[in-house]
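Only one protein chain is missing; all other protein chains are in place.
Let's turn to chain A:
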Amino acid sequence: TLCFFSSCSSLLPHRGALRGSHWQSSVLTLRTSLPARAQPKKKKKVDVRREQAQKDRMKKKLKKLEKAAPELIPIEDFITPLKYSDSNRVRSLPALSPEETERRVLLLKKWCLFKQKQDEAEKKAIQSLVASQQEALKELRLESEELYQAAIRRDEGLFPFQRDGPTYTPPLPGYDPPEGKCVDITKVYTQ
C-alpha cells in the first residue's frame, strides 16, 4: 500500500480505512494529540494561559488564607451559656440590714489584721531559718574548706520534689472506695 501522507492531515472522520502511516500503531487508538496542522495555534496558548491564570488565582487565595491569623481557641470558662441568664434564675433573698453590713465591714478589717500578722510571722520565721543556715555555713568554713565546698554544692536529687498534702481526716485503714467510671467530655480544639 502506498502511504498517504498528505491525506493524513485532512480531517477525515473514519480513519479505519485510512491506514496512513506505519507509525500509527493501532487502528483503534484515539486521537490523543491535536492534529498537527489543522487548527490555528492560539487555542493552545489561550488554554495554557487560562490554566496558568487559574493556578495563580488559587495560589493567591491560599496565601491570603495562610496569612490570616489563626482562629483563637475559645475559653469555655469565660463564656456563660445563655440558659443561665434567664430572669427566673435570679435568687430572691431579703436585703441586708445596716447592722449586717456593719458587721461585715468590721469582720473584713479584723481579717486584714489577722492576715498581716500571719504573714509577718511567716516572714520572720523564714528569715531566722536563713540566718541560722548562714551562721552554720560560716562556722563550717572556719573548720574546713573542703567540707564547706561539699555543703554548698547543689543537691540534684532534691527537685522535683513531690508530696501529698494533708487531708481533713486521716486515711481510714481498710477502706474500699466505691467503683465508678469517669467519662471525659472536654472539647478539644485544633488550630
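Structural remarks
The rule is short, and it goes like this: a contact is a pair of C-beta atoms (placed from the backbone, for glycine too) under 8 Å apart; a residue touches a chain by one contact, two chains touch by 3 or more; residues count from 1.
Rule of thumb we're sticking to: contacts and distances are computed from a predicted model.
Think of the chain that is not pictured: of "Proteasome subunit beta", "Large ribosomal subunit protein mL46", "GATC amidotransferase" or "Multifunctional methyltransferase subunit TRM112-like protein", UniProt labels it "Large ribosomal subunit protein mL46". Of the options A:V46, A:I73 or A:A150, the residue whose C-beta touches the omitted chain is A:A150.
Residue-wise, the contact with the chain that is not shown comes from A:L158, picked out of A:L65, A:I79, A:L158 or A:V188.
Within chain A, the residues in touch with the undisplayed chain are 84, 88-91, 93, 104, 107-108, 110-111, 114, 125-126, 128-129, 131-133, 135-137, 139-140, 142-145, 147, 150-155, 158, 161, 163, 166-173.
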